[in-house]
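Entry: subunit A
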Amino acid sequence: DLVIPDLSYRTGPYAAGGIPFSDGYQDYFTLLNERDGGIGGVPVRVIECETGYNTEKGVECYEATKGEGALVYQPLSTGITYQLIPKAAADGIPIHTMGYGRTSAANGEVFRNVFNYPANYWDAASVAVNHLLDENGGSLDGQTIALVYHNSAYGKEPIRTLEELSAKHGFTLNTIAVDHPGQEQKSQWLQIRRERPDYVLMWGWGVMNQVAIQEAANIRFPMENFIGNWWAGAEHDVTPAGAAANGYKSLNMNAVEDMPIFEEIQSTVIDAGMNAGDGSNLGSVLYTRGMYAAMLAAEAIAKAQEIHGEADITPAMMRDGMEALEITEARMAELGMPGIGPEFTVSCSDHGGSGMGLVQQWNAEEGNWVVLTDYIAPDEEVIAPLIEADSMAFAEENGITPGCE
Partner candidate 1 sequence: MLDTDKTEAATLLDVNNIEVIYNHVILVLKGVSLSVREGGITALLGGNGAGKTTTLKAISNLLQSERGEVTKGSILYKGDRIQDLSPSDLVERGVVQVMEGRHCFEHLTIEENLLTGAYTRRDGSAAIKADLDMVYGYFPRLEERRGSQAGYTSGGEQQMCAIGRALMSRPKMILLDEPSMGLAPQLVEEIFGIVKSLNEEQGVSFLLAEQNTNVALRFSHYGYILESGRIVMDGPAAELRENPDVKEFYLGMSDEGRKSFRDVRSYRRRKRWLS
Partner candidate 2 sequence: MKDSVEPYVTADGRTIGDRMMEMRNITLRFGGVVAIKDISFDIREGEIRAIIGPNGAGKSSMLNVISGFYHPQEGEVWFRGEKRPSMKPYQVARQGVARTFQNIALFNGMSVLDNVMTGRLRQMKTGLWSQMIWKGPAEREEVENREAVEKIIDFLEIQAIRKTPVGRLPYGLKKRVELARALAAEPDLLLLDEPMAGMNVEEKEDMSRFILDVNDEFGTTIALIEHDMGVVMDLSDRVVVMDYGRKIGDGTPEEVRNNPDVIDAYLGVAHD
Partner candidate 3 sequence: MSDQFYYGIEVLLNGLMAGVLYALVALGFVLIYKASGIFNYAQGVMALFAALTLVGIMEGQIPFSHLINAVFGTDLHHFGWEVPALFAILLTVGVMVLFAIAVQRFIFRHLVGQEPIILFMATIGLAYFLEGAGDLMWGSDIKTLDVGIPQGGSFWIEDMTSGLGSENFFGFFIDRLDIVATIVAIILVAALVVFSQYTKQGRALRAVADDHQAALSVGISLNFIWILVWSIAGFVALVAGIMWGAKSGVQFSLSLIALKALPVLMLGGFTSIPGAIVGGLIIGVGEKLFEFLIGAPYLGGATENWFAYVLALIFLVFRPQGLFGERIIERV
């Protein structure tokens, strides 16, 4: 069978985000098993492993599951990703970090085993700025953008990109750090209230999101000028603030509209009692993202089977499948999830996908996210050199000769 480990976290400070993602990831594979008998006739076996967002547990999970023939890891934590990069390289198992992890892994010539399609943090920063450019008729000159970020590796990711972009587009960037866990953000929001930036971007995770949105509402910051990244744009981030959160925007790498696939999951998986969680998350932002991640993995498996002409594939074949992955509008529609993500193709030199993202807005009354824009492309001109520099530094440090075999 096809073994897919699911490094989930259903406990600890980030459980609220970990649960729906994992539900979606698992339910999709269950659907494939139930409906199609697996992929290419081989059933998928998901091994769930609780990491609690803790790197040591992540390593344990990895070691415990890799012997089972794991095809691809979705670590769902930047910390775990960094640990697994060398290990997985040595073991020849691919890693997929969807919209998180090591950004420069988009350079497949250096990171042959790591894939971070469809987009990464630097893309996200650029997409956000591009969205604001659109809104402002193409110019942000003289505007101020504040970045409220989780004071960790994750939160600091977009800073360099935004600095480049601020130089390019002439806006002022203010960075405001929030220490983990972020229960208390008075200082930060008073600062925002004083400085009155035109826009606030947020790179938050966990409780920081809920508090920030509440505080933004408290100081009456216009919600439509407040944009979170895609890990700060789920239902649970906005609901605690209630009506005050209305109008808050966030990026997303996947659409959140109703899709035919949900009905299928409902009838085939949930109604049959085979769902991973309690079934209540179906269709939510992170559930959809987890499902999307599963779909990308499933497509890559199919691709690998196609390339190697073998149904029961190995991790090495899986890697080839991922590198040859091609996601088209037609295929997504065929799968019952039209427009769930942008179209993209993966290649040896580009493991990063299209980098596109969309902007969604919270409607507190309806209690749902409304997609505001089409997929917006990032500014490759700015990002590509950054990725090049960072990945080359890694290559040098670790004695890797970049290239495609």
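In this text, a contact is a pair of C-beta atoms (placed from the backbone, for glycine too) under 8 Å apart; a residue touches a chain by one contact, two chains touch by 3 or more; residues count from 1.
If you want to know what made the cut, all candidates are chains of the complex that A comes from, given by their letters.
Just so we're clear, the structure is a prediction, and the values are computed from it rather than from any experiment.
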Complex member touching subunit A, one of 1, 2 or 3: 3
In the complex, subunit A residues that touch candidate 3: 10-13, 15-16, 19, 151, 175-179, 181-184, 186-188, 190-191, 193-194, 206-207, 210-211, 214, 217-220, 236, 239-240, 242, 244, 273, 278
